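Missing here: one protein chain of the complex. Every other protein chain is in place.
Each chain carries a letter (A and B) given by its place in the written order, and its residues are counted from 1.
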Amino acid sequence: MPDLFVPDTLEDAIRFLGDHAGSALPIAGGTDVMIDTRIGRVRTDWLVDLSGLGALAGIDFDGERVRIGALTRIRTVELDAELARRATALVEAARVLGSVQVRNMATIGGNLCHATPSAEMPPVLLVHDGVAEVAGPAGERELPLAELFAGPGRTTLEPGELLTAVRLRAPSSGGGSCYLRQTVRWSMDLAGVGVAASVEVEGATVTRARVALGAVAPVPLLVGAAADAVTETELPPEAAAEAGGRAAAACSPITDARGTAEYRREVVSVLVPRALRIAWLRATGAWPAGVPARINGVLSEDVP
Amino acid sequence: MIELGVNGDVHRREATPDLTLLSLLRDVLGLTGTKRGCLTGDCGACTVLVDGEPVLSCLQLAHQVRGREVTTIEGLGNGFGLDEVQAAFVAKGAAQCGFCTPGMIISVEALLRSNPSPTEDEVREALSGNLCRCTGYNKIVDAALDAAATRLSVS
Partner (left out) sequence: MTGQTVYAEDLHLPGLLVGRILRSPLAHARIRSIDVSDAERLPGVRAVIHAGNVQQRPFGYNHDSIPLKPDKARFIGDEVAAVAAVDEETAQRALELIRVDYEELPAVFDPLEALGEGSPVIHEELENVDGNVSMRWDFEDGDVDAAAARAAVVVEGSYSTPQAAPAPIETHVVIASFGADGQLTVWSPVHMVFMYRKELADCLGLDWRRITIIQPPIGGSFGGKIDIDPHDFITVMLARAAGRPVRLVMSREEEFIGTRTRQPMRIRLRTGADAEGNLLFRDAEVVSDNGAYNGWGSHAMLVVMNTITSLYRVPSSRVRAAVVYTNKNYGGSVRGFGNPQATFAVEQQMEELADALGMDPMDLRLRNANQSGDVTPQGLQITSCGLDECIQLVREQSGWDERRGRMRDRNRGLGAAAYLHVGGGARIYGSDGCGAMVKVDDSGQVTLITGASELGQGSETTLAMIVAEEMQLPLESVRVVNSNTDVKPWDVGVHASRTTFVAGNAARMAAARAREQLLESASEVLGAPVDELTIEDGTIGVDGDPERRLDYARLVRRLLLREGGSIVMASAFYDPPTEMQKEHRGNISAAYGFGVHVAEVEVDPGTGMVRLLNLWTAHDVGRAINPMSCEGQIEGGAAMGIGLALSEELAIFDGEIAAPNLHDYGLPTAVDVPRIVVNLVETIDPLGPFGAKGVGEGGIIPPPAAIANAVADATGIRPRAYPMRPWRVKEWIDTDERSHVLRADEGRDDA
């Protein structure tokens, strides 16, 4: 059973993790780490409790950017009205992450650093041009979020390093985003396929687009080619379908109890166009205010 | 040694580093109303309030709730009286085997504190982390809506 170290400051945490590299693991909300250690998926001598480092939590808007502290609870993200307006996909992903109880405990940093391929936060942060802020024994650095992930369950963080925040691009107008997924149950499920899309528009024309995938590759995947297919268009169905096809071609899903690789590829080609369309409707102001998207993006009668 | 509030009382106890809040409540303090169902955060039978917010005590290190106020099922109602949520569960037949009930009631309490008049969909979303195998959820949802209405009419 691991021992517990409770740092008073971020510096203390970094120093301890650096000194005990390989035998110490950070714990924040605990919703992943507690399970891993109990079932023996992970063995560690020390848990470093970050939950008291309040400075690492918080959502700060600064012009077209927003900075979210790594210890911000998923529940806080879910309930933030400004984020719901400017980075809807983020709030949509937060809402389907586990249950209310899980969201009260889990943190954005934990969801990112646990690096589960099916995690909800990475794709939505990627489509908002996420930048990871990291602090470690060698000081502070930042990196594009996509470079944080090394493989299933592995990040590129060096010994002693901690993710301290994520910065996003979240324009206050002219943008829209969406997170969709395929699951077995309609709640409390892990994604079999996760898709995030964001667009910025001038009028009806897409000036900037992003498409990211979760659960269909060893790491969350930003697919530039899919975004290119819809940029400088008004998102006609052919362009959206092309984006879907390119995204399907770019991913490398596995076959397991949740479906075959072939099935997942097909679902990517279905969900990407839907996510783009909803993002575009939101960006152009055509999406009815306050109406959430269905988790698989099927449009109901009250949406154009 | 940790100190925390539980149902309005302050407790100081020795706690090993890996002691979970669930274990502290059940095995150390003898408050067995909160249940163990899975230890993976799936069933919600271990749900308690920490500073008014519902969390899974099976995944919560006791050390992380030092100085906080925990509310368990034993802390609701007043002695032999039932509060509106508990009374609604009785009236609507919302408990069969009763094992999920403490966690369910805590989650309903938390919901009503933040959303005093939820829709049926909002109730179901709020309870999606509390699994019940006996009731099919119908009567639990009825009880939550009933309790909400009772509280609103009283206030």
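In this text, a contact is a pair of C-beta atoms (placed from the backbone, for glycine too) under 8 Å apart; a residue touches a chain by one contact, two chains touch by 3 or more.
This is a predicted model, so every value here is computed, not measured.
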Task: Candidates A:Asp36, A:Glu158 or A:Asp189 - the one touching the absent chain - done: A:Asp189
Open item on the list: To test your reading of the contact rule: which positions on subunit B touch the chain that is missing from view?
Closed with: 26, 31-40, 42-43, 45, 72-74, 76-77, 82, 86, 89-90, 92-93, 95-102, 105, 120, 123-125, 127-141
Open item on the list: Just checking the interface: what residues of subunit A touch the absent partner chain?
Closed with: 1, 39, 182-190, 192-193, 256-260, 263, 266-267, 270-271, 274, 296, 298
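Just so we're on the same page, only the chains that are shown with their structure count from here on.
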- [ ] Determine the centre-to-centre distance between subunit A and subunit B, using the mean Cα coordinates as centres, and give it in whole Å.
- [x] 29
Task: Parts of subunit A lying in touch with subunit B, wherever the complex brings them together - done: 1-4, 6, 27, 29-31, 34-35, 37-38, 47, 49, 51, 75, 98-102, 104-105, 187-188
Task: Complex contact set, residues of subunit B against subunit A - done: 16-18, 20, 39-42, 44, 47, 53-56, 58-61, 63-64, 107, 110-111, 125-126, 128-130
